[in-house]
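The block underneath contains the structure these notes are about, expressed in structure tokens.
The complex is shown incomplete by one protein chain, all other protein chains being positioned as in the whole.
Naming follows writing order (A and B), and every chain is counted from residue 1.
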Amino acid sequence: MTEVPATPAAPSAGGARAPAGRSEWLPTALVFAVLVAGVVVAVAVTPNFLTVDNIRAILRNASIVGIVAVAMTPITLSGNFISLGTQQSAMAGCVVFVALVGSGWAPVFAIAVVLAALIAVGVAQGVVVAAGLNPVITTLAAGAIIFGVVADATNGGIVRVGAHPVSWGNSTIAGVPLEVLIFALFTVAVGLFMTRSVAGRRMTLAGSNKETAEVSGISFRAVTVGAFVIFSIGLAIAGVLTGAGFGQATIQSLGTLTIDALAAILVGGTAIVGGYGSPWRSAGGAVLIAVIANVMVLNDFSTGGRLAVQGAVVVVVVILLEILRRRGEVR
Amino acid sequence: MSDEPTTRLAVRGLSKRYGSVQALDRVDFELRAGEVMALLGENGAGKSTLVKVLAGLVEPDEGEIAVDGRPVTLYPSSRSQASGVAVVHQEYSSVPTMTVAENLVLGQSGVSRLWLPTTLNRRARGLLAQVGLEDLHPRTPVEQLTVAEMQLLEIARLLARDARILIFDEPTAALTDREIARVLDVIRRLAGEGRSIVYVTHRLAEVFRITDRVTVFRNGRSLAPRATSELDVDAVIGLMLGRELQTMFPPRGTVAGEPLLEVEGLLAPGLAAPVSFTVRRGEIVGLTGQLGSGANAAVQAIAGRLPRAAGRVVVAGEEIVGRSRAVALRHGVGYCSADRKRDGIFANRSIRENLSSPWLDRVAGPGGWVSRARERERAVEIAQRFAIDTRRLTSTVATLSGGNQQKVAVGKWLGSEPKVLLLEEPTRGVDVGARAEIYTSLRRLCDAGLAIVVVSSDTAEVLGLCDTIATFYRGRLTSIAPYGERTEEDLAREVMHTAPGEEAA
Partner (left out) sequence: MAALIADRARSYLLPVLVLVATWVIIASTTDTFRGEASVFSVLEGFPLLGLVALGLAITIIAGELDLSVGSMAALAGVVAVKTSSVGLVGALVIATAMGAAIGALQGGIIARLGINSLVLTVGTLILLRGVTYLASDNRPSQLTDFTVSDPLLERYGIFSASSITALVVFGVLGLFLAYTRYGREIYAIGGARDEARAAGVPRLRPMVVTFALSGACAALAGGLASLKGGSAAPQNYADLLLAGAAAALLGGISLYGGRGTVLNVALGVAVLSAVSAGLAARGSDASVTQLVTGALLISVVAIEFTATRLGRRAKLRREAAEREALPPPVPT
């Protein structure tokens, strides 16, 4: 498979030793092949799968997780592993948004407060991580602190919008639910940012090789803080959309978000060690996981079955991708 | 089979090729029991490849190896170890967080699974005594040892393995004089016990101090061994350099303009005395010295990779204030380290992305959005100037040969409109063809108005390429002069720090 083509090209001018950029596109192709295969199997075994309502439900389920997965991808790409405090931050955003709206604030201002607060928390974590502290431990601890603070503030109870429901909470535009639309827009925005903007390109470079990035004048601190800012924006969007949709929030809101987002990123083929992957793939991963979940619900699988399959898919994809990458690499 | 009864190791007709580079070309090598053999040669002469073959890290293409008259295969390293061969590397294999005694049993077979402190200590004491470390407590954590003690511990570990052929690869590069004496004593003692020693070094004084015979490598070939007592420094240098003059270097330019890089009283970690020099527009200055001489440290401090403790760095009349790499880059200082894999390339990104990494902001429009067209245009321009295949700009750099990777690592700075280019060992691990291309490109850049500083331990490279040459020794700049004033022998002597005709330190 990794046969070296016997190119008679001048050794110093070309030196082609592997198909161009294969290690780049192969993982993406694999994920989308799995996605397509998943849809085909799902359609084959599930009579109610291909209905407008069901597709809408899938995308809706994928949206919140997808937004967060897409937002976390820059952290992963920039070589800062993952955040284990995801659910807590998004939940805090959700609770704050609902509480503010419930006490009569205009949603716009509530959104601004949530955004500012989460970005502040994100920047703080980014600075700590950029200084060299382990990102997994840092975000785990930060999540626990946020959770404790919110639980204390709400006394563990339910916060409601009450008399001030958010009018656009469950709205659709041209038949497309709001969160689906925002998921799509956000993915495009982050995707373009990562490939087209100077800041985004630098994030990927820093994740690919921190030392080379530093020699190239790229500040690891700026890159890390920037990635955490994008992440915080995604968390704020997820929190606000959830709060607006349900009209209420507790500390248990978005309970499986951390795991789901990580699963989406991993299934999307973004390597946690940095430098490989893209927001598009994470979005694809989120949709794939939503499709699997949907098919299993329609076929009467339990929560456990869904989690088990989700976990199994993650483990298998991680191992497969690692083997493929190894093969694609030419030394 | 050898007719010499005391022959411990015999190598016949050994060849090894890496791509287009013939690293070893039908090499013969012979080592007797109880002798210390110096292995000499310039960088790229094939010494390190021979060491790797003996250590079982590299499989030779052809050739025979015999230990004690019996033909053996040394690849992979487990077989090499079983044959009694052991290499003392420059990089240590001790775990700093563990004790001396533990490090002496780590990874060794035939040791009890129970590691009781008393038994480990007893075992360690015996081994430590053999290498002159009887005063060291076996329970000392390795991180508290001095560099020399670590070196000796490394030797003790190999003795534990009952190694009969010990290969030392520049063991004294990082040591002080007193420490060197200590290590050399131990090596002599080991030879006295009947072990065979291969001693790889650049320091000629040590050759005369402890070796019995000398084998010189030149361009992948070995010369017949000579008794050390028959030689003097001049003879050894003559043996090492005696090769046809290379024509790979481009002609020098004639014009040198105004000063572009001025370094005054520079002090940094690795420098023992202030360093000052000036590089003019269109000039290539070569800094040369051994490992740890300070030449690399000086360049790294100018590039902003090492903190400057004192001194001024002025680029095109503007002083660089601040110590970060980003600041130096903004002043127009491009920099390539010797270790291209570590900090020169993004292996899993495309050639285009690598080329544009230092100057992304220069091809960005308002709002920080990269203009793909301008990025591509500039990348193609660099690729053409450095003879990089422009059709492969989207391939990852990992798919390129070493020489082409180096072209990417050097060429990328062009897009950042640099004034000064600092390069450490620009042709290490690069095949001959790409080497000549890199030299030509550097000279052309110079003619186009850059100032270039090259750090190289290859004296031929410095002599052939540079307009001005500075030598470094032990953290100090020892001399600086135009290229015509010294021969290769002079330079070699300065760098190795031996006076003409000197036989022993």
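Keep this in mind: a residue touches a chain if its C-beta (ideal position, glycine included) is under 8 Å from a C-beta of that chain, and two chains touch if they have at least 3 such contacts.
Quick caveat: nothing in here was measured; it's all calculated off a predicted structure.
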Residue touching the undisplayed chain, where the options are B:G13, B:P71, B:G107 or B:G192: B:G107
Contact partner of the left-out chain, one of A:V36, A:L50, A:L133 or A:I158: A:L133
For chain B, the residues touching the chain missing from this view: 81, 89, 91-98, 102-103, 105-109, 111-117, 137, 139-141, 157, 176-177, 269-270, 272-273, 309, 473-476, 478, 493-494, 497-499
Residues of chain A (touch criterion as defined above) contacting the omitted chain: 81-82, 84, 128, 131-134, 136-138, 140-145, 147-149, 151-152, 156, 251, 259, 262-263, 266, 271-273, 302-312, 314-315, 318-319, 322-323, 326
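Criterion: only the chains that are shown with their structure count from here on.
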Residues of chain B defined as touching chain A within the complex: 19-20, 303, 305, 324-326, 329-330, 335-337, 342-350, 353, 357-358, 360-361, 364, 367-370, 372, 387, 389, 392, 394-396, 398-401, 403-404, 412, 431, 433-434, 437
Chain A - residues contacting chain B, complex: 9, 11-18, 20-21, 23-24, 196-199, 201-202, 204-205, 208-209, 211-219, 275-276, 329-331
